[in-house]
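All protein chains but one are shown at their positions in the complex.
Entry: chain A
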C-alpha cells in the first residue's frame, strides 16, 4: 500500500474513534445530568447571570459530585478513544508529509487535518490539568465533521507545492494559523455553551425542556465566559502573528506586504472582530452574553476565511489545491 493511502485510511480510523468518543461523551454528559439533576434543581441560583465582569470566577472542576461507576466508564471510554483518534490523526498527518515530501499543511485538505488535530490537542491538554470533559462531545463532534468534510470535499492527492510555497514561512505562517484556528474552535464551543446555559438559567422556555437538562452539568455562564476568554486571548495573539508572518512572507513572495487580497481582507476582518471582542469584554453592557456573540461571529469568519475565501474568491491565496490556477505562483 502507498504511504498516501495509508494516511487516508488512518484519517478514517481517527474519524471512527472520534465518533465513538462523541457518543461516549454524550452518554457521560447525560448520566451526569441524571445524577445531579435533583440536587441542582434546588440549588439553582441565578447567580451573576451574564455578568462576567466580576473577578470571582475561577474555572470550577465539574467533578464536585462523587462519580458514579457507570459515568466514569463512559467518560473513560470517551477520553481514551479521543486520545486514540488524536494519535491516529497525528500519524496520518506525518505520513501525509512523508508522502508529499514536505510540510503537511499546504492545502485545504491538510489544513483541515491539522486544524482538527490542534483542536483535539488543545482539548486533551486542557483535560490534563482539569476536568473539561463537558466540552468533549462538541469538540469531537466538530472534528469528526471537519475530517469527513475534508476527506470527501477537500481531498487532493499528496504532492509537492509550487515555487511560491517552497519556503520556511509555510511552516511558520500556516502552522501558527492552524494552531490559532484549533484554539478558536474550542473557545467557540465554550461560548456556545455559555449562551445556551445562560438562556436556560434565565428561563428560556425552549431550553427549559428536559432534553436540555444536560446544560445544568456544564459550568456556569460566568466561568464558561472566562474559559472562552482565556482561549481566545491565546488565539488572538497567534492570529496576530499569523497576519504579521503572512505579511512578511507576502513581501518575499508577492512583492508587497499587504494588498487587500480576499484572504488578507478576511484575516483582517477576523482580527478586528476578535479585537472588538476583547474591547467588548471591558465595556459595561457589552460583556457576558454580547461578548459571546462576538466569539461566534469571529469563529464564523474564521470558517468562512477557510472555506468561502478559498473556494469562492479568486485571489493570490489560491492554495486550496482544488483549483488549477497558475497565476498564483509566478
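Please note the rule applied: a contact is a pair of C-beta atoms (placed from the backbone, for glycine too) under 8 Å apart; a residue touches a chain by one contact, two chains touch by 3 or more; residues count from 1.
The criterion applied here is as follows: contacts and distances are computed from a predicted model.
Missing chain, UniProt protein name: "Cytochrome c biogenesis protein ResB", from among "ATP phosphoribosyltransferase regulatory subunit", "Peptidoglycan glycosyltransferase", "Phosphoribosylformylglycinamidine synthase subunit PurQ" or "Cytochrome c biogenesis protein ResB". Among the residues A:172, A:208, A:247 or A:296, only A:247 touches the chain that is left out of the figure.
Mapped onto chain A, the interface with the missing chain covers residues 52-59, 157-160, 162-164, 166-167, 225-226, 229-230, 233-234, 236-237, 240-241, 244, 247-248, 251-262, 265-266, 268-269, 272-273, 275-276, 279-286, 309, 313, 324, 326-327, 329-330.
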